[in-house]
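The other protein chains are all here in position, but one chain of the complex has been omitted.
All chains are identified by letter, namely A and B, in their written order; residue positions are counted from 1 within each chain.
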């Protein structure tokens, strides 16, 4: 009962996702297809990388994860497949797997074996003719090694990490704004666990936040708090409100964290 | 071949729904996951309660229905599971199951057995770490009784019923506006079947509607009609137009029905 996940910027109103699913089922009738999201902002590779990084490890071993955010479709950019932690990944070689390929033991191959493509291959829709088809074959039991030669020079996004700017100060950034307006930062909870025990201030937009909450419900109405998010990163949230709107920040905005 | 349905306010652009599905499949690889909707307005418990009420009974027996609209996540609010009419339900104890728990024979338990959680449990995403995981275990055959002790004091939404305000007059309310602008009222068709045979007027917004239609197609263009909706309630509709926009009403707006 192989599982295949899909993460794309195709949206849900066109036929693209449906065509991909048809190809997958034609190659591997038993595949169980799960959407991570098709709502990635068009061409936003790092947004897709984050969505994938936040979900792949919850799936069972041998799941095949397909990611198609692919502004370079039809150009010389390569297609790659990866084997990481017992899961498989299929994507354009544009950095969209960056947050997965930092895992130890990651193995990467370029997908060159056209035997596993759907033909003829459209130059504008490799999601259907290459990625869905190859994922179906992997799910059906084709060996990872058959897809093409191993490579080490795959594309990597520079994943923003907080930078130390003082003995007890760091500059980080906003990784993601979610549907609720929660601001997901790039401060990993495990790296900044001490804020649970000591005073801090966190400057973002024009505001300084110095309170930590354990849950949304304990936040005073309308006030922004730092909270240990489900993403593994510190988040900034407002109970039943959009922290992003209240603070007026978006993805990439800088954040200063200072331990007092 | 267990079936699990999902109803949340998570939207489809973030990774939250994908992470829940991964957890479910990791617990119960054979589960077949069906989305009811993830488009519930954030925090709108009664909207989710309605979506669930309108769909659960069409599914096969033993289906596990997961509902996560959960503004109190991480607080003292309990998690509950219910067994109703041969189906199972898993949700926060905030009233979101109210329209299901009015069924006769409903049995409710608090979910306290942490054996069925995913650990560590995030304080902001019980959808992933508690509800999806528990649903997976139920689907995999774990007995309902093992989840925790039976309770009777679960939260109930006050579900608005029409109130009799005259010998032949009632005041009701708008339950739901759907994508097409149909206005779903809280007048149950079975309680007001007589409008098929006698004159009535129905005041809503600034308008009085006194015509009943059997189908959209028989409605004159641009005119609002009362119609026996697929929801089991009287609805107010405009053929190929939005009754809600034309009448300028939203959820909760009052409706006066008078039999003449």
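The definition used in the following text is that a contact is a pair of C-beta atoms (placed from the backbone, for glycine too) under 8 Å apart; a residue touches a chain by one contact, two chains touch by 3 or more.
These numbers were taken from a predicted model, which means no experiment stands behind them.
Colleague: Using the touch definition from the top, which of A:61, A:74 or A:222 touches the missing chain?
Modeller: A:74
Colleague: So that we can see where the missing chain sits, which residues of chain B does it touch?
Modeller: 1, 3, 5, 7, 12, 32, 34-40, 50-52, 54-60, 63, 176, 178-180, 214-218, 227-230, 235, 237, 239-240
Colleague: Of the residues in chain A, which ones touch the absent chain?
Modeller: Against the missing chain, chain A presents residues 9-19, 21-23, 25-26, 29-30, 32-33, 42-43, 71-75, 77, 122-125, 128-129.
Operating definition for what follows: only the chains that are shown with their structure count from here on.
Colleague: Could you tell me the distance, in whole angstrom, between the mean C-alpha positions of chain A and chain B?
Modeller: 31
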